[in-house]
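The complex appears here minus one protein chain, its other protein chains still in place.
Each chain gets a letter, A and B, in the order it is written, and its residues are counted from 1.
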Amino acid sequence: MKPPVLAALLACLLGIPAGVGAFTFVYAKGFSYLSSDPNACRNCHVMNEQFDGWLKSGHRHTATCVDCHLPHEGLEKWLAKADHGFRHSMAFTLQNFKEPIEITPHDRELVRVNCVRCHASFVQAVVAPSHARGAELDCMHCHAGAGHGAGG
Amino acid sequence: LLTNIFERRQEARQPFVRVVEVTEETDDPAVWGRNWPFEYDSYLRTSLPTATRYGGRGLGASDAGPAEQKLDKEPWLRRIFAGYAFASDYRDRRGHAFALFDQEQTLRVKQHKQPGACLQCHASNLNLYRFVGDGDVQRGFERVNPMPYEEARNLKDDRGELLIEHPVSCVDCHDPETLALRVTRPAFIAGIRALKAKQGVADFDVNRDATRQEMRSYVCGQCHVEYYFKGKEKTVTYPWANGVRVDDIEAYYEAEGFTDWVHGETGAPVLKAQHPEFEVWQQGIHARAGVACADCHMPYVRVGALKVSDHWVRSPLLNVNRACQPCHAVAENELIARVTTIQDRHYELLQRTARATVDLLDAIVAAKAAGATDEELEPARRLQRKAQWRLDFVAAENSMGFHAPQELARVLAEAIDDARRGQLEAVRVTRGG
Partner (left out) sequence: LLTNIFERRQEARQPFVRVVEVTEETDDPAVWGRNWPFEYDSYLRTSLPTATRYGGRGLGASDAGPAEQKLDKEPWLRRIFAGYAFASDYRDRRGHAFALFDQEQTLRVKQHKQPGACLQCHASNLNLYRFVGDGDVQRGFERVNPMPYEEARNLKDDRGELLIEHPVSCVDCHDPETLALRVTRPAFIAGIRALKAKQGVADFDVNRDATRQEMRSYVCGQCHVEYYFKGKEKTVTYPWANGVRVDDIEAYYEAEGFTDWVHGETGAPVLKAQHPEFEVWQQGIHARAGVACADCHMPYVRVGALKVSDHWVRSPLLNVNRACQPCHAVAENELIARVTTIQDRHYELLQRTARATVDLLDAIVAAKAAGATDEELEPARRLQRKAQWRLDFVAAENSMGFHAPQELARVLAEAIDDARRGQLEAVRVTRGG
């Protein structure tokens, strides 16, 4: 993401109105990203499918959207929120996104890290063997339903 | 952004606690087992029975005797193997624990001369290779291959200890330092290199260039493949330089002018196909979707508060909830029914192909009896070689069609076509026929 955009977003996040862009962002419930309440994500109907999936998933009691989809420490977390908030509000407004919505490689990696973060003790043995390339065990390869499907 | 993530990866990985040291020399799984008891316990279970509708059939430790005789279950096998060691003894496979024992017991070894090459896939043999190769595995491999089987199998080191003591063991698939997966079989290292080169990837070093997910199949591809012993050096070789489809491998053998044996009934120079699971799996949708052998045959299993890989390598149908259900949210009996539908359809077609091939043998035998010359018989014999290669390739593959249903049905269709055309050629040259 380009620095100027970034600055503008941080501004929005601090609640300083910065023109129509910011207003739209707010109107579109972009501020959802400041909350960890799944309903916040559902403010966009295009998220309904994932929300419904989450309600059916084994994680509904144990993990919220942001637990999986956002990083969990420091500035990184806020940057990601800004990044999501901006891209998604923009996409939603312009309706220029591809459906079905597909997770980006970067966001997928964020999720994987969160899987391991919560399940570290349980999976320590299987993630232990290091490997030259493509080293990390991809949880979603088998648990693609996690968070959004029955049994996961 | 990513750097933070990478750092956290390291935190997530805790090193194994080791109670004993394991090294390149440690071929005894029991020793590894003291560090990794869960994997070891499941590994030991490979001595238990694993029969399914079409799979396994091993009798298991309870009975030290051999597995079921395939030659009796499928009498046509004796016909197509006529004149070859496989006609004397060819049984169902069973668990890894039997790998060495079954090789020593088979009449193919007891009644026929076999080379040390056989040991590449049935024993934990790195110590043997290093000893014979003066520390160099590759050289040891080359020197062991041409030795008589008994000599190689019973070699002792300087301390007078047997060099071959275990079937496939931990050190054959794992780096004792990091425990990362690795490939140790020289024939695979060379074979996959040739295959990748054919696919446009030059200088492929499997232990350097393969991804972790690829290694979850490559460790199996070390042995579950079609092979031949090349030249008088008897080098165990995987014929993949043209690719791994049945036609590619056939083309390779044609170019090499290779023949396993001359058929006892017809005099045709024919080929023997062995367990091409790795090649066939690559033709199926699962490989295409990145699903590895270990995903299905070594699924993760919860042991108390830990998740480990089930080293009881066996039929996934004995383990559907772990082997399949993480990816297929479908009832267990429905998943088994899907496999059975594929396998029954495949088995029926396999039998039809066997009938066509046996008809061809009969036709050539009849033509010979009626005095047809070798020259006259040549077209029919050539088609026998093609048909039999395809039939055997599919019959020797151990998933009864599951690994690549459409591809294997195509191969059988071609076998039928070749067999019947061969029959037409034989009839054509049968005097007074």
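As a convention for this text, a residue touches a chain if its C-beta (ideal position, glycine included) is under 8 Å from a C-beta of that chain, and two chains touch if they have at least 3 such contacts.
Just so it is clear, the structure is predicted and the values come from calculations on it, not from any experiment.
Take the complete complex as the reference. Which residues in chain B touch the chain that isn't displayed?
Looking at chain B, the ones touching the missing chain are residues 285, 288-289, 330, 338, 341-342, 345-346, 348-349, 352-353, 356, 401, 405-407, 409-410, 412-414, 416-417, 420-421, 423-424, 427-428.
Mind pulling the chain A residues that touch the left-out chain?
Touching the missing chain: residues 20, 23-24, 27-28, 45, 92-95, 98-100, 102, 144.
Operating definition for what follows: only the chains that are shown with their structure count from here on.
If you average the CA atoms of chain A and of chain B, how many Å lie between those two points?
Distance between chain centres, rounded to whole Å: 44 Å.
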